[in-house]
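Since the structure comes first, as structure tokens, the remarks are kept for the end.
Every protein chain of the complex appears in place save one, which is left out.
Now for chain A:
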Amino acid sequence: MSRNFGSNLGQLHFKIVLLGEGCVGKTSLVLRYVEDKFHEKHFSTIQASFLTKKINLEGQRVTLAIWDTAGQERFHALGPIYYRDSHAAILVYDITDQDSFVKVQNWVKELKRILGDKVILAIVGNKTDLDKERNVPADEASEYARSVGATHYQTSAKTNRGIEELFLDVTQQLLRVAESQNQLNSSANPTSNRNQEVVIVDDNPAPKKSCCG
């Protein structure tokens, strides 16, 4: 089972991957959630690409591992390596930037193709504090989210709006999936069938070994 929802010593671990174009505020979003900080100007040495948050939800201890990804176009092809085995994907766009929303739509297609329908998708319009410069209508975005089975959220990392709700909601969805998975697992014995061998996309098949000597 590549996507392992099983609990480890009574604790649930979820991997959440953050996708989105550069500068849409992925990093600010997760920093705001995990550390309640917003770095507008001041310099800080802390890293913000891998963060964990422990929460207690419905009596269950949950650890969220939030993976930030490089948003540059040139790294787009590396996406599958990042979101492999992730339980949820948070797709962030900038409400003032139509292009970033188009990027999100591409990500959704790709995720659906590679991870299937089971992955939990959250589409997040960030920077609602810049509402007067909005270029992506909220209805259009939520309409699109509904059509692909994702949930749409509006947040502002700067004013700390909607972020707690976003992560809480995603975690609740994760818990629900984990529960149903556990029920499935208890009825059918899970086989450890790992298909995650390929780390680096392998184009050419292994040549047959010949014995020489």
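Just so it is clear, a contact is a pair of C-beta atoms (placed from the backbone, for glycine too) under 8 Å apart; a residue touches a chain by one contact, two chains touch by 3 or more; residues count from 1.
As a convention for this text, contacts and distances are computed from a predicted model.
Among the names given as "NuA4 histone acetyltransferase subunit", "Rab5 GDP/GTP exchange factor", "3' exoribonuclease family, domain 1-domain-containing protein" or "26S proteasome complex subunit SEM1", UniProt records the absent chain under the name "Rab5 GDP/GTP exchange factor". Within the set A:31, A:122 or A:150, the residue that contacts the chain not displayed is A:31.
Checked against the full complex, the candidates A:33, A:82, A:107 or A:167 give a single residue touching the omitted chain, namely A:82. Contact between chain A and the unshown chain involves residues 4, 8-9, 13, 15, 21-23, 26-28, 31, 39-50, 52, 63, 65, 67-75, 77-78, 81-82, 84-85, 97, 99-100, 192-194, 196-197, 199-201, 206-207, 209-213.
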